[in-house]
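Heads up, one of the protein chains got dropped from this complex, but the rest are sitting where they should.
Moving on to subunit A:
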């Protein structure tokens, strides 16, 4: 469950954003649509606690993120939020499997190899676990990054343009995976995108 109320953020005097209120309950999905320059990524970073809002409040799983120190923010983020980025990025020196286990390690959880292999089976990249991420295709990489975001059983999954670099087939597949996986762990799924293909797949929508 994640809510954002009265969120405002300014990079400079000219470049400032105020966002509509956001609310996504556990097990629900929310699509945030907007053209480039409307502050989609800024909003996602605010929700992911990577940026601090100038005003307004973000509630993560019932607790306010205001007044938390940087290290507390990092803990809350590691425990509750899984992020899928527009372009899948990995620690390039580590294998696919180790990249997934990395999120356990950095989130102070026990490495859960069984979960990693199970996710790899479900998302269809079980053959690639020992390879370096850079050897996978874009679609495969995006699936790995979805699997990675699920490793710590997060409360909230945030996806930033997860489909914009994918063809229709992969787009369909990735969105299905995001929805089924987040539903299976009862997490809130918030997708930020300008990708019009996703309009019909989500019932809850917010326009920037």
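Operating definition for what follows: contacts are C-beta pairs under 8 Å (C-beta built on N, C-alpha and C of every residue); 3 or more make two chains touch, one makes a residue touch a chain; residues count from 1.
Definition applied: contacts and distances are computed from a predicted model.
Trainee: Missing chain, UniProt name, options "histidine kinase", "Cation acetate symporter", "FtsX-like permease family protein" or "Sarcosine oxidase subunit alpha": which is it?
Mentor: Matching the unshown chain against "histidine kinase", "Cation acetate symporter", "FtsX-like permease family protein" or "Sarcosine oxidase subunit alpha" yields "FtsX-like permease family protein".
Trainee: So one chain is hidden, and I want to know which residue out of A:104, A:142, A:163 or A:181 touches that hidden chain in the complete assembly.
Mentor: Answer from the full complex: A:104 touches the omitted chain.
Trainee: Where the complex has a chain not shown, which of A:7, A:31 or A:78 is the residue touching it?
Mentor: For the chain that is not drawn, the touching residue is A:78.
Trainee: Extract the touching residues of subunit A with respect to the undisplayed chain.
Mentor: Touch set of subunit A with respect to the missing chain: 41-42, 45, 48, 50-51, 71, 74-75, 77-79, 83, 85, 87, 89-94, 98, 101-108, 111.
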